[in-house]
Structures are given as structure tokens and as C-alpha cells.
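The complex appears here minus one protein chain, its other protein chains still in place.
Let's turn to chain A:
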Amino acid sequence: MTLKRTMTLLLAGAAVTLSASVAMAQTNLRVFVSSQHRPDVWRKAFDMYEAKNANVKVMIETGGNTSEQQAQYLNTVMTAKDSSLDIMILDVIRPAQYAAAGWTVPFNDVLGSDAASAMKRYLPAYAEANTVDGKVVALPAFADAMFLYYRKDLLEKHGIQPPQTWDELAAAAKKVADAEKDPNLQGLSFQGKAIEGAVCTFLLPYWSMGKQLVSDGKLSFDKEAAVKSLKLWKDFVDQGVAKKNIAEVATDDTRKEFQAGNVLFAVNWSYAWGQFQGAESAVKNKVGVVKLPAVQGGQPASCLGGWEWGVSAYSNNKTEAQKFVQYLSSPEISEFMAINAALLPQFPEVYTDADVTKAVPWFANAKPVVETAKARPVTPRYNEVSEIIRTTVNGVLAGQSTPEEGATQMEGRLRRVLR
């Protein structure tokens, strides 16, 4: 009996050892993909790579549904020096921070001697966001920017052109509200909850006045512009253009309420377009999208979004992972994702590609918006900058502090972080 059992164990042990050595020849890559960016379509792109590279198996890990939640998860994995993740998708604001923490591997070696010219293929903003002190710390996955969505049917009905300025928007919203007399119809929806989106809420009018938050790594805070920006949003609430509880509204709330037909104008990212055209949408074929309005006498400004592929410094398969990321960050995959997932391309030429313009015609108009979109401050301490701005915006919109008080607090706290 015992002999038999020993033999069985030995055989089992041998089998395990054998299968392990088979697995040695194969590389398993584990990739973190944000759940809001169509992991199902990314999976198809991964399958295409596996088909060409028999020795590589790619597994998807996904979770969280906001940029903050995903960052919290990845921060935990990285501080634990966990080797189980090889590749992770990062919000455009994070590569600089991850590089400073030593959590990602630079691509300079695999990009060849002239990494800078390799990065020139991308839209300039993405080349910049992924390069820290000459090191390419991540490669762009896709682009994004904020747009103004509007109800084409309602504007046409009341003979209104899409607004060029925020004042025009307020006037248009009032005109439609007076005529429609629909208590459920909001004039404008934007992000007032203390989330990452509220940082862009603050920056849109601020940038539109030609001001910068950070110049040459130093804080260049313009208090007057900050007060005006906070006041612009607060006035929308006070005048009834935006709803009273706007301080509760997150990005996807804006999307859902617009999709339900309860919003005239909405500030949102490009992902909302696909959802508005979906089967469950009450506003299918009634939606227009244009660049965001400007402040009176200013230039229109949009917030640069987009996500990047980074390779973990704790990965055991860095070389294979970098090769895979180079494939993911190629014009072919960019085109594939534009057509199948409506993700904006990070390469300028993909916007005008015939197949892309056929699948997503509005991308042709999106290109100038993405090209002129401004990047949020690139700093390793971005999380602190973000927290200061979004809690202030949230507090002002909730009426906890006046725009003047908010701007003063913001300046004081930002000075401590960005000395």
C-alpha cells in the first residue's frame, strides 16, 4: 500500500516538474486594463498578438470603474513590489508619478538610439506626457479629450447654434428652458463631485483665459482667473442652468442623465459618444458634439485625457512585456481600437484613415480638439495637486466656501505642494 502511494506521489511530482518545464518556454503576461475602456475589445487585440506569438499568453485583469479607484489598486500592488502584474494601463496624469516612484521600466533601450524621434510619431501632447527627463516611461494606448455634447434636436427646434462661449451657452439654456417648460430638463451637466473630472472642470475656463497652473515646474497660479473660473460654475448653479446638487455629479452621472434625455448641454469625455448612440439611449441620433465653449474673449480649451501602457519594474518578463506594449501602441492597433471601441487614436494619421472615418465619422472633427487639448500639470505629486483642486471645486459648488475663499485656499495649499 505505502509503496504504491509513494509511487503515485513520485509520478505526480514528475508530472508537475515536466509541465513546469513546458511552461518555462512560454511567457505569461498579466495586463491590467481599466474596466471603462472596453477590456472586451482589448482582449481581441491581445488574441491577435497571441496568434502571431505562440509562446506568449496574455491574461487580462480589470477592476475599479474610476481612474482614482484603479490608481489606488495599482499603488497597492506596486508598493508591495508584487511581480504578478506585468503591464498596466495608466491615466495620462500618472506616468510621471510612476516613473518617479521607480515603478515602471523606461522604453529607451527597446526604442533604439533615438527614442525622441520614435515618440514624434504620436500626437505631441502624448509624446510629452510619457517622457520624463528624456526617458520614455510609458507608451500611449489611446487619446482622449473633453467635448461639449448637445441636443441637436432641441437646438434646431429653437433655432440656436451650438454656443461658442459659456455666456452663449447660459443664454441658450435659458431660452430652451423657458420654451420647453420641462422641470426635468437640465441646461448643463458637468462634474462637480470631488473626483478627477472636477480638476478639468476647474481648468477649462482657467485655461480658456490663457492662464497656466504650472510653468517650468513652478506654480504659476493666477488667482483672479481662478476666482472667475469657480464663479462661472457656481453661477450656472445659482442661475438654475445646472442642477442644485451638481456637487454630487460624477462623470458617468453626466453621461447617464444626458443619455436619459434630461440634459441639454453636457461636458464629457469621448467615451460618452458611443453610449449615446447605443440601443438603450433615449437620445440616439439627436446628439451633436463640438469643441468646448470659451470664456468671453478667450480661446476654447479642452482637458487632455488618454491612457498609457506602462511595464512594471517588478515584472519577471520585462522584455516580452515591452515587446507586447510596442505592439499595442502601434498605428494598426490604434486603428483597430478606433473602429471597434471608438477610442480616439494617439496617432494623427489614424484620424483620417478611410476605415476609421467610415466607422466613427465624428473623429475627423475630434482631431483638432485633441490636438489643442491641454495637459494637466505633469508632476510626480499630481495626486496632491488633484486633491486640492477637486475638493475646492466641490466645496465651492456645494456652497461651503465662496469662489474667492476657494481660490485663496487653493493657492495656499498648492504653494505647499509645488514649491
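Just so it is clear, a residue touches a chain if its C-beta (ideal position, glycine included) is under 8 Å from a C-beta of that chain, and two chains touch if they have at least 3 such contacts; residues count from 1.
As a working rule, contacts and distances are computed from a predicted model.
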Among "Sugar ABC transporter permease", "Phosphocarrier protein HPr", "ATP synthase subunit b" or "Cytochrome bo(3) ubiquinol oxidase subunit 3", the UniProt name of the subunit that does not appear here: "Sugar ABC transporter permease"
From A:K223, A:K284, A:R381 or A:R415, residue that would touch the chain that is not displayed: A:R381
Among A:V31, A:A247, A:L304 or A:L414, the residue in touch with the chain that has been omitted: A:A247
Full-complex contact with the absent chain, from A:T27, A:Q97, A:T251 or A:S315: A:Q97
Of A:N53, A:N75, A:Q164 or A:Q275, the one touching the omitted chain in the full complex: A:N75
Positions on chain A where the hidden chain makes contact: 68, 71-72, 75-76, 79, 97, 100-102, 193-194, 244-245, 247-248, 380-381, 383-384, 387, 391-392, 394-395, 397-401
